[in-house]
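Take a look at the structure set out below.
In this view, the complex is presented without one of its protein chains, the others remaining in place.
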Amino acid sequence: MNLFQKIFSTPRTLIDKKAFSATAPAQPADHELKEKARKLFNGSLSIRLVTAGSTNACEQELIALGNSYYDVERFGVHFVASPRHADMLMVTGPVTRNMRTALEITYNAMPEPKIVVAVGDDAINGGLFKGSYAVLDGVHNVIPVDYQIPGDPPSPSKIIASLLAILNDLDSSAKKS
Amino acid sequence: MFAAGAIGSVLLKRNNLAANAWGGGLAIAGSAAGLIFSTSILFNGNGPSFGTASSFPLLDITFCLDQLAAFFMMVVCLVSLLASIYSLGYVRHYYGKYSVGVLGFFYNTFIASMVLVVTAHNALFFLIAWEVMSLASYFLVIFERREPSNVRAGSLYFVMTHAGTVFIIISFLLMFTLAGSFDFEALKAGVASASPLMKNAIFLTALVGFGTKAGIIPLHIWLPGAHPAAPSHVSALMSGVMIKTGIYMLIRIYFDILPDTYEWWGLALLAIGALSSLLGVLYALSEHDLKRLLAFHSIENIGIILLGIGSSLVFSSAGMDSLAALALTAALFHTLNHATFKGLLFIAAGSVIASTGTRNIEEYGGLIKFMPLTALFFLVGSMAISALPPLNGFFSEWLTFQAMFQGVASFDAASKAIFILAIASLALTGGLAAACFVKAFGITFLARPRSDAAAAAREPQKVSLLAMAGFAAVIAALGIFAGSALREITPVAANITGTPAIATATNGFQSVSIQDGFASLSMSAIFVLFAAAVVSLTAAVFILTRRVQITRGRTWDCGADLTPKMEITATGFSRSLITVTRGVLRPQRETEIEYHDANRYFPKTGTVTMWLHDIYQAYLYQPLQELTTVIANKITRVQSGNTNAYILYIFFTLIGILVMMDLKP
Partner (left out) sequence: MSVTLVIYWSLQILLIPTLSPLLVGVTRRLKAVLQNRTGAPVWQSYRDLWKLFHKNEVISEDASWIFLIAPYLVFAVTLIVGASIPLITTALSNHLTGDFLVVVYLLAFGTFFLALAGLDAGSAFGGFGSSREMMVAALAEGGLILSLLTLALLSRTTNLIAISENIHALPMASFTPIVLAFISFSIALLAENSRYPFDNPSTHLELTMIHEAMILEYSGKRLGLMEWTSANKFLIFISLGANLFFPWGIASSLDPQPLMLAFAALAVKAMIFCAFVAVLESSIAKLRILRLPELMYTSMIISAIAVGLVV
């Protein structure tokens, strides 16, 4: 019964949705998002996470997204176990040479329409490791990237704000077309 | 007709093609004739019973085709018809390797002897036919005589079947001492006044004798060796019908010849059936030789049939004859169903084995792309044996369940407990059988080929596919029109148990109800509703998603290389079930790893082998064998080699006989 006492006595720690609206929106990359993608994500987004040789700092922040402070699930977003189930591919890390094939296979295993988001400075242009012989300097050199979330690592608030902005972007482009 | 086929095959054995056609063709003709004859008897009522008596008792040849015999003859002829059609294509594999004429000879003799076994009405004639059947099947088992494992399996089969025959002879002799003649009618009259001790003795010896043929645990050790060793159409016959002849005689003796039954007989059969079915399916799960797997499933299904017979005995000992008829109907229906789906599975397996050249499931894979029709028929057989609606296996298991439910509802205390255990074991068996066939079908036909042999597989000949289609059609028909089939089979059971009233009723739209509505279902309704649901669902989804595209890609395996090693193996598939039942199964595991370097840091290959400890050989048969050898060694002292001693023995025997003759009036 100790567990249930604890459940009912712990105060609420959820951060309100409005707190995420003001911070920086995601920066769209050059890749032209397909028409269909915009119409689709009507309150339901499945994300597959691939770590392509990252320092795991971004992963820590992404894992924090599911806790009782940030709770990304209330926006209809959840992480899935297989790229076949996913709509969005989040890639972290500068894409080491050994992860190149695996990343391509994961991208090809995802059904259309799909979005790729590069999370963290490493994934955008190699970040700390830029120019090293072991990395390919950013996800866009391997698969086409639609959005970027800068930061080393980006805090969970920033990630959620960017996600919400991406979703708004998709919805508004859907409404426009 | 079978005789003509047999002799003709031997004469023609030089010419492969002609021998095949002659042997197969006449087998087909004979089976067809037998099938038509027996089904007409089933529909119309009692058949002819005729005999030729002669002064020498050994030459009494009597046949009696009552309902029960006609039913079993129909089962024999149905399976042999379709297996013979299959053999026309399959036997081509033996051209140039073994003599096809000899195969045809023994095959026709085998079928003929089985027909004689189920129609004989005289104990001596029955024994002669039984012996011919055993011999013919022995020669068929060792047909591929250049494989030493086949010859070993054949020898074990030979010994076991004759050990069983000894018990059968003892049983008949016991009855003969009461009756004075070997005719079944006379035996029936004679046994009516027997003492309980005699009746129990007859029960037990018949059980052991016919149980050896039927494959009850622990008398089953010949089955997993003999059925795989024989050619596939013969395996279909052996597994589908030969073991049923044991069941036939059990029914004949317990219901027809012995007048009243004791409760403990039925309960013992229930317990044996429960044990047999559970152990059979557990051993099947651990096999990865395709034919041995199917052979163990035969043991399981015989267990289920024994559950039906056992319940029937319990009901008839308590006087509830309509329920006894219900339980017996369930057992008979399951006999028919098992013959059909086991026949289909064996001939489909035969095509797979002939096409890939190996019996090991671990080397198959992806065959559904190379042998699509065989895969489809194997799937139908798997679904039937796993008792999935709307096929026939489900219906007969449902009937068996219903019989046992009535048993739980009607009895108290100990009998009730045994019925509950039987129900639990049947429920477990159904689930485990489904698990085993997911493994068998999935690893054989799905995913990617695991070896070059599998990648080179091709469809068998059209005539073999025709036979498989025939079986599948029978399975589907028996399943969907189970109500009508039930209506035809219940008179058979009623005839044997002697009741006019039956506890089942078949109403409109194929619906069957048990015991005035305690339970009811309609197989056709299940099938129609299911088909309608699938069709309407597919149409709805198609309309909803018509603009969606489908692309073909690589299997998702976390981005790793897709070698055949990625797929699960048969051993791996059943590992979880074997591990959780390890108290019963006693699995043993051996891991062999080959290393690149002497320090054993870099493995090159690794093999894990898992097998079961054969407890029957170790704890039952090996001690028996040793005991027999010890006794035999003691007796050899009598054979001293001294002629004078032998003359002395003869002298004493003569005096003994004179004294005995003097004492008897």
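Letters A and B mark the chains in the order given here, with residues in each chain numbered from 1 onward.
By definition in this document, a contact is a pair of C-beta atoms (placed from the backbone, for glycine too) under 8 Å apart; a residue touches a chain by one contact, two chains touch by 3 or more.
None of these values were measured; they are calculated from a predicted model.
The absent chain, not drawn in this view, touches the displayed chains A, B throughout the complex. Across B:473, B:533 or B:593, the single residue that touches the chain missing here is B:533.
Touch with the chain omitted from the figure is made, among B:427, B:473 or B:657, by B:427.
In the complete complex, the residue from B:151, B:318, B:446 or B:469 that touches the missing chain is B:446. Residues 365-366, 368-369, 379, 383, 386-389, 394, 398, 401-402, 405, 408-409, 416-417, 420-421, 423-424, 427-428, 430-432, 434-435, 437-439, 441-443, 445-448, 509, 511, 513, 517-522, 525-526, 529-530, 533-534, 537-538, 541, 544-545, 548-558, 562, 566-568, 572-577, 579-580 of chain B touch the missing chain (whole complex, contact as defined above). Seen from chain A, the chain kept out of the figure touches residues 3-4, 7, 10, 12-14, 40-44, 46, 67-68, 71, 73-74, 76, 78-82, 84-85, 87, 108-113.
Note that in this section only the chains that are shown with their structure count from here on.
Within the complex formed with chain A, the chain B residues making contact are 549, 551, 553-554, 556, 558-560. Residue ranges of chain A in contact with chain B, taken from their complex: 82-84, 101-103, 105-106, 108-109, 111-112.
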